[in-house]
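Presented below is the structure to which this report refers.
All protein chains of the complex are present and in place, except for one that has been dropped.
And then chain A:
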Amino acid sequence: MKKLTKLLTTAAIATGLFAGAASAEDMRIALVVKALGIGFFEAAAKGAEEAASELGDVEIIYTGPTDTTAEGQIEVINSLIAQNVDAIAVSANDTDALVPTLKKAMQRGITVISWDSGVAEEGRQMHLNPSSNPLIGNMIIKLAADELPEGGQVAVLSATTTSTNQNIWIDEMNKVMSNYPGVEVVATVYGDDLADKSYREATGLMQSYPDLDAIIAPTSVGIVAAAQAVVDAGKVGQVNVTGLGLPSEMAGAIESGASKSFAIWNPIDLGYSATMIAYHLSKGDAVAEPGASIPMGRMGEVTLDETNSGAMADPFVYDASNIADFKDIF
C-alpha cells in the first residue's frame, strides 16, 4: 500500500515536471480570487481561459484560499512567487494586508494587477473596476427608458438614505436625465435593504403613482422585493422593475415578467479583461501609468485615471434571452 502511494506520488510529480517543461514557453498568469468555489469567480476563471485560448501562449493558474481571508491569499501569493509566475491578477480580500506580499512579487519582476476588489495603490500596477459610477448611473435609467419609448413615470427604490454607492449612482443618473426626454423620476424612496420595507415602499409607490411605468432599484435586496410587490399587486406588464441585481436572485422576476431586464457586471468579461491586461503589461507592450490605455481584446481598451485604476465597461444587461446561462453562476 505504502509502496503504491509512493509510486503514484512519484508518477504525479514526474508528470507535473514534464507538463511544466512542456509549457515553459507559455506565459503563466495567476488569477487569484477571494475564495474558491464561489460562482462569480468560477465564471471569471472561465473568462480568463477564454482570453488564454485567444492569446495562445498563455497558461492560466486559477487559485485562491478556501475561505475569504487575507491570510489565505497571502499564502497563495507567496507560493505563486516561489513558482515564479509571470503575472498575478488578484481580487483582494483586504485592501492593505496584501500590499507587502504583492510588493515583493513586483520586486521579483512579476506583473501585479488587481481587479473587482482592489488593492491599495502601492501594492499593484493597476486596478480594473468592473464599471464606473457614471456608467452605472446611466445604465439604470437607460434600462428603464429603453422600455418607454413614449416616455413615462419612473421611481427609484434605493437602499438606505446613507448608502454611499446608491447615492452616487442616483446622482450620476440625475445628471444624464436630460438625455432621456419624457422620462420623469417622480419619487425616490428607501427600502433600507430590508425585504419587507422595500416591498412596502414599492407597494406604496404603485398606490401613490397609479401611472407609474418603472421602478429602478439599484440594490439587490430592493430589486427582488420590488419585483415581488409588482407580481402581488397584479401589475406585471404595467410596472417594469429594473436596476442592479444578481441573475440567480432575479431569475424568478424575469420569468414572471415583473422585470424585463436588469444589469450587473459580467464576471466572465471581468476575468477575460483582467487576463488580457496582465498579458499586455507582462509582455511590455503596454505600460500602467496615469492616462495610459491598455488593450483588452474584445472588450476594447481601458484608460487609467490618476490612481492607475480604470473601468472595464457598462454593466452587462441580463434579460430573458440570457438569464438561463447566468442564473446558476452567480
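Please note the rule applied: contacts are C-beta pairs under 8 Å (C-beta built on N, C-alpha and C of every residue); 3 or more make two chains touch, one makes a residue touch a chain; residues count from 1.
The rule we apply is simple: contacts and distances are computed from a predicted model.
Within the choices "Cytochrome oxidase subunit I profile domain-containing protein", "Ligase-associated DNA damage response DEXH box helicase", "Rhamnose ABC transporter membrane protein" or "1,2-phenylacetyl-CoA epoxidase, subunit D", the name that UniProt assigns to the complex's undisplayed chain is "Rhamnose ABC transporter membrane protein".
The residue touching the chain not shown here, chosen from A:A251, A:A274 or A:A311, is A:A251.
Here one chain is not drawn; of A:N179, A:S208 or A:T307, the residue touching it is A:S208. From the options A:L36, A:L148, A:A195 or A:V236, the residue with contact to the chain not on display is A:A195.
Residues of chain A in touch with the missing chain: 161, 189-190, 194-197, 199-201, 203-205, 207-208, 224-225, 227-228, 232, 248-253, 255-256, 327.
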